[in-house]
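One protein chain omitted, others in place.
Chain lettering (A, B and C) follows the sequence in which the chains are written, and residue indices restart at 1 in each chain.
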């Protein structure tokens, strides 16, 4: 496995320079672009890494999985009254669909849906960002994880489109807390910094019927675990979920920080990271690395 | 397995009477609604059935899988220039998305995408309906399969919305043959009659790395097989693909005749049939039966 | 007036070469582009012309006014159950709005609305194209008007987008006759050839409370006349109706043949023609000429 990971990184490294680092906020635009790392974590506890696997990066939308799992944890099926689990077929931040469907977002992994999930969590937790950070620390078994407040603040300054989505949902009665407060929480979640190793370890409960060995917690039931994986499989990569299923064939979630986590149910989690993105906002080299890995080991669930 | 299938049918039978048989054409509206059957076919050749598993019904949109596989067979990756493989997030017959995306349908399982696939096949085959019927006969190992021309003709008489989609694609240059001729082919495919047993057998190559044991043919490569399964998983159930992934967790394809086929990669195919549909146009009892089956045997790929 | 018309044509002539002749069908693309004519017809019968005012051209969408007036003539207010009179805010041939509004077009001057009007007329007249041609002959006082069948046939060959609109309306139950037959009628109407003088004379009933002096007919009531003018004012120039109101301030109707007719209620009609179009599909020099004319004589109704 170790050799395979190194070989795959070598193979995709020529893609570095062909993508584009997220630049919608200054704090993200300054990341060194030519980084590439991968970590594979098995249910039996073995860890394989290659490249920049230990370097922390901004997890961005990968945090949406943590928020969703928290919300399922305390509210269960009730959350689906406020957000769906159908793929959206629209860019991740479009308001068109949200208006036609009267303020109920298609799924928890488009921005509007993640904002509703944050709104649900805001009603439950005194300090949602710390609550989510601590949750991620437990899942990853790493008490050092930190939120980059500079990134969170910069995202808040550029909140216009997310604010528009949140206010639109409020207009339809699907937002219960102060919009600005929830936006602050949302951006704090996005600004959590984790490495490939952290993320592979943190997601391992999704490959393990909901049980997290580091913390000894049953995070979700086995059935809920399958459900979260199903939503990642149909909606985890923005407007490119179909492409990811076609090429990689695994449940996954990406972030504009360049990270992608994928789950091989019952067996492994894998996290790949490279900051340069493709046109759909997903890590260019990351998707290619996962495609090669899936093909060579036969990991596709299909 | 036999006992389990019988038990599940008993459990979902109370749903009969709560759905609505497709009635957009007279020829479909007259089907006896309270029918229910299931067939499971294993890669080693074993067959288990319960209920009305031997009764033939109109496969309707399930035919889209046969057309797609035919098109991949003769044209390979080239077909993706004319149709995508992303979920649509729209009702199966909406023209809105088709116009915004300039005549390139989102995937081959919405009507517009299936029409493009038929247009591709029309350029290749002298008599596309017979070609597809014979293909289905070989896959199912049943030389008796027939097209119900009365249904095909009735669908053609009610072709308005599909004609609108086809002409719109022609307006964007993404339709090469005579629209009326392709519509005729398309409706003939939909009007093929098969039973649960026929369909479970016919789809078994998708659970078997592309190899069909009845005909001894390698229908698709192992990789193409995963790709077709991936597209079924993200787009196979109209606007309810996410729900099917969430509840059943298998690649599948449904038709308004009330049939649903699902694939357990590497192991089984299963076909369930009950004519009454839910609001999304999928078999009400059929989805429930598959959900129970998937949960009890742990078949979800997630 | 004569001097003014000549002066205005001289002033706009430098625009020739800056627009683009309609080229979606070969039969229109071959028209000599650098033509420019204008005719003003007063309620008292005086006619003033300049430039190529006597040369016949393809009236195209200007025919939609004749069709509408015919339909009002025999069916009155009943037509508004099938088509609205609100501006569309969309390009003239978009299907998006038509689908959202369930097959009822916004107004009779977008293509979908004109097709519904043609469908209404098709139910009434044995030979709609001849009926409309004869109606135009009477209105213009010119028995020589002819339909260019070569243009009509060429439009029919390129009917895809209009066919899509018609079939979509049929899918919603808002189309009663054979789609292909109505399309044939529609394109024949568009292919009628008239000159600026013909059109200025033919439209004079709209400036004269509905009375046509050439034929001695009361074509519409005074109130219906105001209504038709109102619809032209809000919807007569495709997606540029607001611009035309802002710059010219008169009810008007344009065609992709390069003609524009405007009405000065109670006083005049004016027709300008120049084949080169702007991005919105209206005559580039024509709109400028009408703007200058309106400003210099103070013709704006506003």
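As a working rule, contacts are C-beta pairs under 8 Å (C-beta built on N, C-alpha and C of every residue); 3 or more make two chains touch, one makes a residue touch a chain.
Predicted model only: the values in this text are computed from it and were never measured.
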Shown chains that the omitted chain touches within the full complex: A, C
Can you work out which residue in C:245, C:262, C:277 or C:292 touches the chain that's missing from view? C:245
From the list C:41, C:66 or C:85, which touches the chain that is not on show? C:85
Option from C:60, C:234 or C:254 whose C-beta touches the chain left out: C:234
Identified contact with the non-displayed chain, of A:56, A:69 or A:165: A:165
Going by the touch rule given at the top, which residues of chain C touch the chain that is not shown? 84-90, 97, 106-107, 223, 225-227, 229-231, 233-235, 239-243, 245-246, 249, 251, 265, 295, 300-302
Where chain A meets the chain that is not shown, the residues are 94-96, 99-100, 159-161, 163-168, 170-171, 175, 179
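In the analysis below, only the chains that are shown with their structure count from here on.
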Measuring between mean CA coordinates, which chain is farthest from chain C? A
Between chain B and chain C, what is the separation of their C-alpha centroids in Å? 47
Distance in whole angstrom between the CA centres of chain A and chain C is 55
